[in-house]
Structure formats: structure tokens, C-alpha cells
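Yeah, one chain of the complex is gone here, protein chain that is, but the others are all in their spots.
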Amino acid sequence: MTPTEDPQELDRADPAGHIAAAAEAYRNWGRWGEDDVVGTLNFIDDAKRRTAAGLVQDGLVVSLAQSFDMDGPQKGWRRRTNPVHTMLDTGTDAERGAQGFPHGIGGADDVIAMPLQCSTQWDGLGHIFDRGFAWNGRRAGDVVTSDGDLVTGIEHTADRLVSRGVLLDLGAFLRPETGEIEDGYAITAAELDACIAAQGPTSGVGRGDIVLVRTGRLARARREGWGDYAGGPSAGLSFTTAGWLHRSEIAAIATDTWGFEVRPNEFDAAFQPLHQVVIPNMGLTVGEMWDLDRLADACRERGRWEFLLTAATIPITGAVGSPVNPLAIL
Amino acid sequence: MTPTEDPQELDRADPAGHIAAAAEAYRNWGRWGEDDVVGTLNFIDDAKRRTAAGLVQDGLVVSLAQSFDMDGPQKGWRRRTNPVHTMLDTGTDAERGAQGFPHGIGGADDVIAMPLQCSTQWDGLGHIFDRGFAWNGRRAGDVVTSDGDLVTGIEHTADRLVSRGVLLDLGAFLRPETGEIEDGYAITAAELDACIAAQGPTSGVGRGDIVLVRTGRLARARREGWGDYAGGPSAGLSFTTAGWLHRSEIAAIATDTWGFEVRPNEFDAAFQPLHQVVIPNMGLTVGEMWDLDRLADACRERGRWEFLLTAATIPITGAVGSPVNPLAIL
Amino acid sequence: MTPTEDPQELDRADPAGHIAAAAEAYRNWGRWGEDDVVGTLNFIDDAKRRTAAGLVQDGLVVSLAQSFDMDGPQKGWRRRTNPVHTMLDTGTDAERGAQGFPHGIGGADDVIAMPLQCSTQWDGLGHIFDRGFAWNGRRAGDVVTSDGDLVTGIEHTADRLVSRGVLLDLGAFLRPETGEIEDGYAITAAELDACIAAQGPTSGVGRGDIVLVRTGRLARARREGWGDYAGGPSAGLSFTTAGWLHRSEIAAIATDTWGFEVRPNEFDAAFQPLHQVVIPNMGLTVGEMWDLDRLADACRERGRWEFLLTAATIPITGAVGSPVNPLAIL
Partner (left out) sequence: MTPTEDPQELDRADPAGHIAAAAEAYRNWGRWGEDDVVGTLNFIDDAKRRTAAGLVQDGLVVSLAQSFDMDGPQKGWRRRTNPVHTMLDTGTDAERGAQGFPHGIGGADDVIAMPLQCSTQWDGLGHIFDRGFAWNGRRAGDVVTSDGDLVTGIEHTADRLVSRGVLLDLGAFLRPETGEIEDGYAITAAELDACIAAQGPTSGVGRGDIVLVRTGRLARARREGWGDYAGGPSAGLSFTTAGWLHRSEIAAIATDTWGFEVRPNEFDAAFQPLHQVVIPNMGLTVGEMWDLDRLADACRERGRWEFLLTAATIPITGAVGSPVNPLAIL
């Protein structure tokens, strides 16, 4: 089978066939050597980062993180809960003088317990496997055990996620009146290109870029309540964009949705087939649940869709993902 | 009492008196309005960030985070444990086909449970109180309850921690042969200035800067084992640097030590008296347990001690601190 | 005001007045000395336990615990989540030989993170306060700080919860056809007595007994789904049963509902007013979310409503409650 870029040509009954074809066509195993652990993040080099820093004109910082708290979208699917934040010491105790410290000092400490996939996040390369294999052709069980990701843990990306960011506001492009694409809408490669053309030259996408795709899904969840934001229907990238993601040589991609790709997926019985192609095969780092709404406003006002993006992972040893507070600096 | 900048003049028996004098002298309450929640981070403005972005010459990124894992320095003091990272799904399970997903996709998810003060971190303004009061003159019990920091939670800093960073390598300056200052050594304001002078003009410190002070303490812990790194003896800033920290109008400061200030503290019976002055009174955001060793090498090689620093907090609602992966971009 | 035992006489607009009156009338402060930390559990003595052991006739054990897992009733109210159980080591890893152990041994370990109030539980005496006061007249802030319950922690009950148990199946008594009392129904003292009379002499209630009241609420939740089981409407004890609970000199009481007392509560604007009387004032240990359905069947079959009950708390130092697997031994 040859990969298609036209969703109409997908055989809804054959996810396995389409996945195998795309995996074969867009696989980057070995491209950066046998020992590689960061995949397409290799596309970002010093020159790219210099260019990215040069994009800062205003000095405006926009945080692209959602809040990390109990009021998040998670409902417990596969034990994904919302973050539970508890205090080890409080101001109430300090004010009452109950802490046992000298000379009037008081303190507050706290603890977080959370799935690394609960809110604004990066999916690491150990997050998804294809038929038992992980990134670069390793056996899944050689990579991620109960001890964590022994090979491609998120700590390897600690100094990698700085580059030129480009926002593609597909929500505004496809639905100018509302800025929000309806659930189940599969964004195609052609639409990505058309959005770039419409937004103009500052949104051109190329090697080493981190591409941010706004669908408007989060904006709707903010207005209507979470509902099924976590795992339910949403606009997102079509399975058929795998080729675009591959040939553009982007370093990473992130969306304002739970799952990056369109949901329900474009096959009759499927689960995140585009993930299965791009993470273990292409080695692409994927961001989810980013908040792109204020950034969209800032870009539109300026007519400028590129910026310095720093989106540092927390280097949790062996993690298959990381919470992140991405900063767009315009 | 008038604050002194000479450690020899401290009355070791009177921490309360010295704290009260310094608190009075260097208090910034009301400086940014009654409602302010970020303190000296207000010193960072768009112009500052533009300048900071302009410092990027090489495109080199240095991560200043320690690893977040069970092999950290914590020993349980006040229930501060090391991070516990566990898996919800693994590659072993995926490879064995036990996950119940279609078309050969497999996945790995994970969970973290950790004190926000366990490793490389920012102390938020709700982390320390002075005689029952928190930043900007609020009652401690009005600010931080069991529900978290209701006023100055770390989420308010989500887009704030981007500025010019300056590394002051006091370890190399004071102990050129080893690069490591001995435990209990109190770094003075005069020494900070002398280090700046020695390092040259790229290390000048002024309004809105984020100052990083390297003592070499972490380098020694790496070589010798953690020992008492968390809470035990260490070089650090003298209590008498409070005036320097105030008049320099820096936005934030961070060190490679557990506790930022010298330990044991410079009074007979005391606990972190400089914290008590600078966090609730001055409104200074303080970073601890940063890894400054590779950055020191990079700066020394270049003879350049300034850089773009992005050190985004994870916006955990109501948190009094945040784990952070600070990135120095040179 | 004099406490009433007739719900019709309650002034729905004056919860505070009724609470104050009942607290005054039924307060046990000082009854077991100034230093007492277990309240009505003092009613259980060796003779009582001997009697209780003598009730075992069949050797049948019925567990009264619900399952502790993610499929529980909690929805996040006040950060009460369902238990999150994760694995540190798995059989999949062991079978694959990835654990690094010698001679073919493999192991599985696991971790639990859960609110102590999430499922079948005992409320400790530090769980509820009345106008700033805890059990035995102590200031609430002297008893429970961020460090936990420093005085009446659940560990003090470690060897206390063995006694004669008595099941009062109010569900079957009041609603013989369904065995389930409708939401919002307030069970009165008169009904408790009538149920005892109907069930016969084995259900007489007296000093040191642990009384189990079945409403049928859990049975319905099992059939219909959790819905608002946790915190929503339910049958339960009327506020007016406080006198009955006091004069019966029972050691503890437990129900098959989330909150022991009727919900909505019997005042216009109120929250668990009976708790406010019985826990901090009477010193009564209260169990919630117990599973009494199989026990009800076993008792009905035998025409015998008394049994040996062991319901050991897990002695978590400073806890204000404990998960429990209560065992009725008939």
C-alpha cells in the first residue's frame, strides 16, 4: 500500500494496512545513528536557535500552559487523574506559631502527585509503540519497563526544546467566524499548506521548527466546560498528514487538543493511528493540551506567526513524557 | 538597629533583631501596588526581555536542572522526599500484547509524586513568612492554607521568568584551584562585587536580571555523594547581602546549593534568616539546587557571563514553588 | 434550647442553635480524663470483647469493605479522589527477565495514593471540629496541623476496634419490599428502636457496641452506578438521633452511606450537623461507606443480628481517619 494524503482514500476498515504503509514510508530509524534517543529534535541546531532568538521583537512572553490542578479535564481513563496538590506546611500554621521555627520565620511546602500526561505536556519517544517496537527500532520491552524509559527517557530532551515556533491557527483559517473547528474534523496536509499561505511568510514551516496547530477545541472547552475534552471527539490532524510531518522536517508539533490527531480517528476501529506512525517510527516529539488562544491573538495583532519558543521538559529520569510550561517569546 | 553588610558586625545572639532591621530596610511592600503577587519579578519588562534575547550569540542551550528521581538529595526532612516516578503502562506490557489496544499500537504512561521543593526549584512568594506575614504585608493565614497559596500561587509567574541571566562563579573566583567554596563560608556583598569586577563587564548586575551564584557545592556533592547536601552545611550568601540584593533590583536569584544562604546560618540559633528578609519582605523569587557547573564552563570558555535565561515555572495552581528546568541560551 | 428527638420540631433556619444545644447536652468532654484520645471507644472493655468473641457460632467471615480502586464513588470534592494504585514491578517484566534478580526469582511491588476518606473508612476524632474545638475541648489548631493529628491520631485506635457488632437493617425494616430507603429520609431514634424490636433480642444495643446501620444506599449505587453517592442525597441518621447515640453508650457507628447522616441535611443551609455534635463533642468514632449488604443477608438467614466485629484501623501516624476492611465474624 502507498500512503495517501487524501482522507477520502483511506479504507476505514484497514487501519493496520495504512499504519504499516505510513510507518514504512516515513520511518526515520537509524537516521541519526543507532544510539539516537531524541529523534526529530536533532533537526534543531545552534543556527536554528540563533535564528529563533532573533525573532524576538517585542519582548512579549506568552505562556502556553493550562493550569495544573484538580479542575482539569481528566476523568480517570487509564488512571489519568488531574493533579493533586497538597500542602506539607501552611501559612495558617505559620501564623499560629505552630511550626517550631525560631525568630518568627514560617514556611510553606507542598507536594504534587500527577500523571505526566494529565495537562499541557510533551509526549516523549517512549510514549507510543508500533507492533512491539519503540523509536529507532528497539523492542518496546527493552525500552520501557516498570522502572521507566531506560533508553529514551524525557531527561534526554532537557536542553533540546528551544527553537523557532510557528503558530498555524487552523481554527481561524477554516472557521473565521468562530475560530473553532467542529469535532471529528480531520485537518489535511493541503489545509496546513493553505493556512500557511493565508497567514503569510512568517508562518512558513521548515527543518527544526516547532509547529503549533490551534483548532479552537480548548477555547470551546473553556466556554462550555471540559465535557469529553480528554479523549472525546475533537478536530485534529488527519492520519494522512504523516507525510507532511515527515517531509517538512519539523522538530516537534503541538496542539490545543487532548490527542493531537482527529477524534474519532479516521478508521472504524482504531486508536490514535497517527501517533503510532509519528512517535515510534518518525521519532517526532508531540505536544498536547497546549493553550494557544492568547498566542493566536498576539500573532494576529502583529501579523507575525513566528517566535522564539522555549518549552523545557522537566528532566524526570525515565519519564515517557513531561508536563511543560511552553513560552512563546515574540 | 541598622542593617550591616559586614558579617563581622552581626550579633550572633540576636537573629531576631537583625532580621527585623533588614526587613524594615529592604521591604518592598506596596511598591507595585496593594494587589501585587509577583514582587521583584516586576523588574523584568519587555525591554529587558528584548535585551536578553539579544544576548544569544551561539545558540547553545545549557539546562540548569538536576535530575528528578529517587537518587536525589532528600532524606525526608519535613516530609521532603525524592521524586517517585511510577509507570501506568509499560513497553513490556505493550510488547506482550496485553494492553487491549487495536492495530498493534502500544503505550506507556507515567505518574510523578514529589515535593515541589525536592530538586531544582523556584521558591514562590508564599514559601516563607516573616512573623506571620507574607509578601506585600498579607497575613500568612490569608495567603497559604491547606488549599494552597490562594493569593501568590506560583501560577502567577507562568510568563514571568524570562530575562537576562548573569552567572557569578564565586566558586572559581574565591577558590580558583578547586572551584568549590568550603561549607559555612558566607559570601558577602563585597565579594559579589569583586567577582563581577573580576569576571568583567558581561557580568554586571542590574534591574531585572536573574543572578545565578555558583558555589561549587553541587560539584562536590556529585563527586562525594549527596551526604548532607539537603539541609546540611554549605557555602551560601551571607545574611548581610540583603542590602545588595535590594539595591541591585534584581528580579530573582538562584544558587547551586540547597538553601541559597550560608549554612550553618550566621546566628547561634537560627533558620534561614535571609529567606525571612528577602522572600516575604523584599518579594524576591529564589531558586535553589540549580546545576550551574556546565554553564560555568561555557561562560568561562567564552569570557561571557550573560545570556538569555528562561526558567518557566509549571503553573500548579496554588503552589508555593515549582520544579523548573532553567535554560541558559548563550 | 433543649435538644429534640422529633425531626418535625427542628427549626430549619437555625442549625447553629440546634447544634449548640445538642453539643451541650451530649458532650462527653472530660468523661475519660483530660488526656483521653479515643472517646467512646473507651466503652469497649475486655469483658465486652470476651462477650463478642463468644458470639461466633458459624465461623463465617463477612468483609464489610468496598473495593479500593479507581472505580470508586469519588469525584474530586475537596480533592477526594479515588485510590490510585500503581505498580513498581510487574509480572510482565519478571517473565521477560528484565528485573536483574538471580536464579529466576521475579517480583511485583506496588504503591497506593489515596485520601483516607475515599472508601470504607473510620472517621477519627480529629476529623471534625465544632466552632474551633476538637474532641475533649482542645483547640482545633492544637490538634490537627499540616503535620497531622498531633493528639488524637488514628494510631491511638490501633487495638480498639474489636467489639460486639450489631446490624440494624433499617432498609429492610422501613422498606421491606426493596430494602432501600429513599434519599433524604431521616432515620429517627424511634425508628432505630422499632427496628431493634422488630429484629429481636440479638439486635439489642448497649454500651460498647459497634452499631451498623444499613440504609440500602450502597445497594442502589451498585445497581444504578455511583451517581452522587459521594456527597449527594441519601437516607441517613436524623440530626435528632444524637440523644439516642449518646444514651446508648455505643462505642462506634457505621453506615453504608457516604456521610452517615441524612442528606440533604435537615436545615436550610447546613453541612453535616450531626457530625459536628457527635465527633468533637461526644467523641464518637464514625464509619462510612461500609458494605453491609452481604452481612444483612447472612443475619437475616440466621435471624441473628449480632456478631464479633473487628475493624482495625491502619495506624497511620497522625491520620484523622483510616481505610478499613471490617470483618463481621458470625
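We call the chains A, B and C, going by the order they appear; numbering starts again at 1 in every chain.
Here is the rule we go by: a contact is a pair of C-beta atoms (placed from the backbone, for glycine too) under 8 Å apart; a residue touches a chain by one contact, two chains touch by 3 or more.
Computed from a predicted structure; not experimentally measured.
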| item | value |
| --- | --- |
| Which residue of B:Asn42, B:Gln66, B:Thr145 or B:Ser203 touches the chain not shown here | B:Thr145 |
| Touching the absent chain when the full complex is considered, from A:Met87, A:Ala230, A:Ala254 or A:Ala319 | A:Met87 |
| Hidden partner chain, touching residue among B:Asp93, B:Asp256 or B:Glu288 | B:Asp93 |
| Touch residues of chain C, complete complex, unshown partner | 15-16, 19, 45-50, 53-54, 56-63, 65-69, 71, 78-80, 83, 85-92, 94-97, 101-117, 126-132, 134, 139-149, 155, 158-160, 162, 267, 269-273, 275-276, 308, 310, 312-321, 323-327, 329 |
| Absent chain, residues of chain B that touch it | 70, 76, 79, 81-82, 84-90, 92-93, 96, 98, 113, 141, 145-147 |
| Residue ranges of chain A at the interface with the undisplayed chain | 84, 86-88, 90, 92-93, 95-96, 98, 111, 113, 146 |
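Heads up, the rule we're going with is that only the chains that are shown with their structure count from here on.
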| item | value |
| --- | --- |
| Equivalent interface positions on chain B and chain C, same or different at half | same |
| Whole-Å gap between the CA centroids of chain B and chain C | 46 |
| Overlap residues in chain B, where contacts from two or more other chains coincide | 86-88, 90, 92, 95-96, 111, 113, 146 |
